[in-house]
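Data first, discussion second: the structure below is written as structure tokens.
Shown here: the complex without one of its protein chains, the others still in place.
Take a look at chain A:
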Amino acid sequence: MIGIVDYGMGNLFSVSKALERIGIPYVISESPEELSQTKGLILPGVGSFKDAMALLKEKKLDEFLYDYVDSGRPLLGICLGMQLLFQESEENGLTEGLSLLKGRVKRIPADGGDKVKVPHMGWNNLAFHQESPVLYGTEEGFVYFVHSYYVAEMDKEALLASTVYSVEIPAVVGRGNIFGMQFHPEKSGRVGMQLLTNFTKAMEQSEAI
């Protein structure tokens, strides 16, 4: 059983439908008690970093996530959910994140290398940086991004795959049992479904509970 954290900021439906397609049972919940019964967690998220952190704290889900990660079970943040794993974001004023990974969330520069439109919306290709179980059996294919902010100044050791849009944008990150995907695997065709499947396999292999 996989848990989808429902803190009021996400398109939970498409994530849950994607899990149904790959045959993984799930529970959508905002209750730490219920979520603690799972073998892996997905932290989705669409919207603003500040609102998302406020909601996580209000529902005491931040503390729960720390305990969960300490238990060794895998956590996957998607889109804003990935950004929340990092130290802070400059979206709508500086806001502290969960600080599970090192790095800061900044706005995509519209005139970094090339002049680009923000949000970064559409299909962009992945470049792999290192091997990881979540990338297993996947090609460096196209995945669907929709975001205006990106993770900067992160540890190279945790960078699994990136894409380029004005600047290098971390696309898949991971350290230990903590993973993040900046794009939407649930909307990214075959490549996305493979990545989600890989995460659920990592979950099945995790020792705890």
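Throughout what follows, a residue touches a chain if its C-beta (ideal position, glycine included) is under 8 Å from a C-beta of that chain, and two chains touch if they have at least 3 such contacts; residues count from 1.
In this text, contacts and distances are computed from a predicted model.
J.: UniProt name of the unshown chain, from "Cell division and transport-associated protein TolA", "RsbT antagonist RsbS", "Imidazole glycerol phosphate synthase subunit HisF" or "Tripartite tricarboxylate transporter TctB family protein"?
T.: The correct option from "Cell division and transport-associated protein TolA", "RsbT antagonist RsbS", "Imidazole glycerol phosphate synthase subunit HisF" or "Tripartite tricarboxylate transporter TctB family protein" is "Imidazole glycerol phosphate synthase subunit HisF", the UniProt name of the unshown chain.
J.: Based on the whole complex, identify which of A:Ser48, A:Gln87 or A:Ser206 touches the chain you can't see.
T.: Looking across A:Ser48, A:Gln87 or A:Ser206, the contact with the absent chain belongs to A:Ser48.
J.: May I ask which residue of A:Leu55, A:Val118 or A:Val167 touches the chain that does not appear here?
T.: In the complete complex, the chain left out is touched by residue A:Val118.
J.: Taking the full complex into account, what residues of chain A touch the chain not shown?
T.: Chain A touches the missing chain through residues 11, 13-14, 17-18, 20-21, 46-48, 110, 116-125, 142, 144-148, 164-165, 184, 186-190, 192-193.
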